[in-house]
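Note that one protein chain is taken out, while the other chains of the complex remain in position.
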Amino acid sequence: MLLRYALKRALFSVPLLLGITLISFLVLHLAPGSPVSARGSLNPHISPESIRELRALYGLDKPLSTQYWDWLKRCAGFNFGDSFQDRQSVLSHILQALPATLLLNGVALLLVFGLGLPLGIFSAIRSGSPLDRAFTLSSFLAFSIPAFVLALFLQLVFGAWLGWFPISGFSSPWSMGQGWLAQAGDVLWHLVLPVWTTAFGAWVTVAQYMRNSTLEVLSQDYIRTAFAKGLGARRITLRHALPNALLPIITLLGLSVPGLVGGSFIIETIFAWPGMGRLGYEAAMNYDYPLVMGVVVMGAVLTVFGNLLADICYAVVDPRVRY
Amino acid sequence: MNAPKPRALKWGAFFLLLFAGVALLAPWLSPQNPDRQSLAERLEPPSPLHWMGTDELGRDVASRMVWGARVSLGVGTAAVLATTLIGVLLGALAGAQGGWVDALIMRAVDIFLCVPTLFLVLALIVFLGPGIENVILVIALTGWTDIARLVRAEILSLREREFVLAARTAGASPWRLILKHLLPNALGPVYVSVTFGLAGAIMMEAGLSFLGLGVQPPTPSWGSLLTSGQDYLQTAYWLTLFPGLAICSSMLVIYLFGEGLREYFNPRAAQR
Partner (left out) sequence: METLLSLENLHVSFHTPQGDPEAVRGVSLELRAGETLGLVGESGCGKSLTALSLLGLLPPGATQTQDRLRFLDREWDRPTPEDWRSLRGREISIVFQEPFTSLNPVMRVGEQVAEVFRLHQGMARQAAWAASVEMLKKVGIPEAASRARQYPHQFSGGMRQRTLIAIALACKPRLLIADEPTTALDVTVQAQILKLLKRLKREMGLTLMLISHDLGLVAQMADRLAVMYAGEIVEMGDLQAVLGDPKHPYTRGLLACLPRLGAQGRLASLEGQVPEISYLPYGCAFHPRCAHAFKLCRRRDPELKEVEGRRVACHLYGSGE
């Protein structure tokens, strides 16, 4: 039953994936500017012949439909081509950048849900209390701080003024050749500010979401039934309200999967974090089509995969979807 | 039931007008010429003469902030107006016409929703090239879907109401119907959405300009001011602090105003 449901959902996501890649492909190739135009990183005094040669080399002289078809065929074999810049394979670029992003966003995600969910629940149960009101007010303030401004402020205060944490980068030069414990500690130390930046906005969103979801559930008739049974408030919250209130959170978790692996290019750029976001950003700045497309496909696959995962989890947890 | 007093709306509007006033009166409020360089006065901390300090070229930060307000708020406003125009037009068309027009527009919306906005913005701006006009264009092109969906939904629910049916039976033409009957009634939630859209647009412009993809030097905008802030983070805090605070406080004011509007149009939902 569950397996069939999962397969069906997976099948439905194939056209979506194709659509996303097609759109990205078109945006990239139809926009003015190209890797061989003067605005690229190449020599501006390049001759027309060499431009033609280069275009042929990259396959840019073929019709768009052929280019897309070729690219799609190669993708099917997990071959995303080579980067225009250094001729390394796109896959190896991605594999190099992936761990840093996974680390940053994994830790952030743990913090976001680990702290956000309890706060949201608490805020809802004590709805209208000083704690709840303080939360509502502070979330209002938090939404007003864009991530990149927060990043700069954190760098300013904790990096430049207090000197507690490094301003940017993944590790310090001194940690090279040290024991693995020292290296890990050094990375963690570098992780603090980017994680804080990444988690901050999402944390408030998750807490608010959980708060509304819990409030919604607490007003349901079956909660009244539970009270009428004579159950205590604690058991009603844990056994009746929470399982229902957590259902929509699954969708939220699914939505965070792409961010988990895709990364945010602004945050990674500011903190010079060697992850996927920065990779994609730099690839786009250099008109590195294969690399950009590789990152996009990765992102699209993950978005779709995250949604799929959320749907399946939903089916596991919510009996109404399963049958 | 009395409507709750829209305190948020009043204060939001007050501060919003304050910001707009600064932007509009920049030529008079600006203490000095924002582009005047003075290498002798590079990176000076805040003082009575330069009360937000000077930047790496010796330009007065306070003056650049005031002129930057003009650019940041101006670009944000223009972008959100364009967004709204596209969104309302397409949403109204989809909702009022139905049929294949509706199907076509809604499929387009779906596709836009699938591609991450930030990536789309980045790709478009990289390939269109930076600049004020392109920033506005890109924000408008990527942001219209929310408003379009909202307007369409409002119009669909209004379309079957009595007064619209009455107008239709009276033989009103479809466009007249949209302009005179449907749109005015669908606008409440649109105002709210436009307000939050303004915050999003200002944030987007600031982000792009910060990355050097938006407003080009020497034109000041809050986002581009932050760029030099990051370069001189260790030595010149004022280059980061003041533009950052300006962006945050404008966001806060707009959210306050939006929250007030939401309360005003939908008192019951806001009370929860």
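Should a chain be cited, it is by its letter among A and B, assigned in written order, with residues numbered from 1 in that chain.
The rule we apply is simple: contacts are C-beta pairs under 8 Å (C-beta built on N, C-alpha and C of every residue); 3 or more make two chains touch, one makes a residue touch a chain.
This one's a predicted model, so the numbers in the text were calculated from it and none came from an experiment.
Across A:231, A:272, A:285 or A:301, the single residue that touches the chain missing here is A:231. For subunit A, the residues in touch with the chain missing from this view are 220-222, 224-232, 239-240, 243-244, 247, 317-320, 323.
Just so it is clear, only the chains that are shown with their structure count from here on.
Subunit A and subunit B have centres, each the mean of its CA atoms, that are 24 Å apart. For subunit B in complex with subunit A, the touching residues are 111, 114-116, 118-120, 122-124, 126-129, 203, 206-207, 210-211, 226, 229-230, 233-234, 237, 240-241, 244, 247-249, 251-252, 255-256, 259, 272. Taken in their complex, subunit A has these residues touching subunit B: 16, 19-20, 23-24, 27-28, 31-33, 39, 140-141, 143-146, 148-149, 152-153, 155-156, 159-161, 167, 215, 258, 262, 264-266, 269-270, 280-281, 284-285, 287, 292, 296, 299-300, 303.
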